[in-house]
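Of the protein chains in this complex, all but one are displayed in their positions.
A, B and C are the chain letters, set down in written order, and residue numbers restart from 1 in every chain.
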Amino acid sequence: METGRLETFADGVFAIAITLLVLGIGVPKPGEPLGPALVAQLPTFFAYVVSFLTIGIMWVNHHQLFTLIGRSNTTFAFINVVFLMFVAFMPYPTLVLAARLSDPAAGDTVLATVLYGANMTAIAVMFNVIWLYASSRGGHLMKKEIDEEIRRAGARGYQYAPLGYLLVTLIALVSPLLSLALYLAYAVYWVLPVSGPISGTRP
Amino acid sequence: METGRLETFADGVFAIAITLLVLGIGVPKPGEPLGPALVAQLPTFFAYVVSFLTIGIMWVNHHQLFTLIGRSNTTFAFINVVFLMFVAFMPYPTLVLAARLSDPAAGDTVLATVLYGANMTAIAVMFNVIWLYASSRGGHLMKKEIDEEIRRAGARGYQYAPLGYLLVTLIALVSPLLSLALYLAYAVYWVLPVSGPISGTRP
Amino acid sequence: METGRLETFADGVFAIAITLLVLGIGVPKPGEPLGPALVAQLPTFFAYVVSFLTIGIMWVNHHQLFTLIGRSNTTFAFINVVFLMFVAFMPYPTLVLAARLSDPAAGDTVLATVLYGANMTAIAVMFNVIWLYASSRGGHLMKKEIDEEIRRAGARGYQYAPLGYLLVTLIALVSPLLSLALYLAYAVYWVLPVSGPISGTRP
Partner (left out) sequence: METGRLETFADGVFAIAITLLVLGIGVPKPGEPLGPALVAQLPTFFAYVVSFLTIGIMWVNHHQLFTLIGRSNTTFAFINVVFLMFVAFMPYPTLVLAARLSDPAAGDTVLATVLYGANMTAIAVMFNVIWLYASSRGGHLMKKEIDEEIRRAGARGYQYAPLGYLLVTLIALVSPLLSLALYLAYAVYWVLPVSGPISGTRP
């Protein structure tokens, strides 16, 4: 089975999930003064930016990962569906977090950030599952030209990502906003042009 | 007529319907304690997972079915539009069911599950129609290399799916949650790597 | 300029507009008895079916029209954007109409149906504009193999569609539900396998 339609489907889910994020930003009511309302929404905008860039970078990574994968099968398609289930879920924890951050009296910002980070961690775990399945049995879904060294380097790269997300999630116990900023930094870090075998494919 | 643009359109509808599911999960209000609110939403999350995986697996099946189909025409495109009408409708019964399951005092959980199952059954029926039309007149829309035996095996496979969904729907009369769990099990079952001619194409 | 990306973009807008229709169906509140609520929503379901099948058939027509078109340019892309603006607008008149039909005491069902029909008519007009522009200057955007006779037959076919939609819209002054049923009949009529040069491309 070719990977073409799987990539199209994944691109669709990524594109929709990333574009639905904007629906979560409540429009200030006509009666409400716009200036103060926009200022109060600043944490919401921040959450929008972090989620958008994170999903965007996850898309870049998925994209690059698939430049190494040449074949698909039913199980692999299903693994990707589970992966996309967490990607498509992103608007929910983003909204929950934004609602808590916009209203200091709302409370539970720590729990909201943990929920947000838990979903991110799940996505990072699923990246591992995708990679491990595709590269298993001698890389049965990989393009022929990928050698053993790249397979191992890839596995190492993906292995550490869930740990990173987990750590950033734990920082939420101290400061939710710092945790959110670190998610952003973490995402941008993967985009830096670093050397190495499949440098661009880390989640 | 090539099937390329029909597949792109179907992929789009599948991807959007599956991603819109998250919009149905209500965000707990800032004043509300987050922990208990999330616990109360557990049935909603469960319905999200069942619907997401089911639509995802239906997409995998549609995807695989089209690896056997080489041509399209206006009638076939229309049949697929009707099929997609039920796929795109999925968020509605999912929300209705989730709303009833989240609030034990709401009542009518049986009717909500029957509505949910009726839509699933309709999708399974439409899978039959797609298959029967494409394989009719000596398989006039199939790729040349498909032989008579596969056509018959495919017909048998699709034939039983609506019956399966109907039975699981009837179980809702006893226990809506069990019915929901069986939909999930049923969906996952089709993903198992089973042998046979077009094993992966069963709905 | 190739038409590939224009078709992908159009497919995307069609797929999203058609899938967003479901968001307009209000979920009965948990307290509300589900049975009577679903019955009261029957006109909404009917409007959903009519709009879904109509947009779906418009997509089929757009799809087939583009099998005749081989090139694009900036003006042609812009014409298609205007066409898509009316397609993407469809959920709004559908919701307005459904809201009026679901509540007999709401009134203004005639105006709501006229609004609905006006948008349909605008889409039919834009189909003409697309065809006329592509086939103008000796068919400068058409694939070479299209001959003069087909171009004229196409023009005739598209010419009558806005008139048809306009007439069905006027029937709303007598009976909105009959008008809605005729939109459905009209849409299905175009799908019938009729003979003729570009039979499948009529809007």
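A few remarks follow.
Please note the rule applied: contacts are C-beta pairs under 8 Å (C-beta built on N, C-alpha and C of every residue); 3 or more make two chains touch, one makes a residue touch a chain.
Owing to the predicted nature of the structure, the values given are computational and were not obtained by experimental measurement.
Interface note for the absent chain: among C:Leu115, C:Val129, C:Ala153 or C:Ala181, the touching residue is C:Leu115. One of C:Leu34, C:Ala47, C:Val60 or C:Leu95 touches the chain omitted from the figure, and that residue is C:Leu95. The omitted chain makes contact with chain A at the following residues, 7-8, 11-12, 14-16, 18-23, 25, 27-31, 33-35, 38, 48-49, 52-53, 56-57, 59-60, 63-64, 66-67, 191, 193, 200.
For chain C, the residues touching the chain absent from view are 1, 5-6, 8-9, 12-13, 15-17, 20, 23-24, 73-75, 77-78, 81-82, 84-85, 88-92, 95-96, 99-100, 102-103, 105-108, 111-112, 115.
The rule we apply is simple: only the chains that are shown with their structure count from here on.
The most distant chain from chain A, with centres taken as the mean of CA atoms, is C. Mean C-alpha position of chain A lies 26 Å from that of chain B. One simple way to say how far apart two chains are is to compare their mean CA positions; for chain A and chain C this gives 37 Å. Multi-chain contact residues of chain B (touching two or more other chains) are listed as 8, 12, 15-16, 20, 23.
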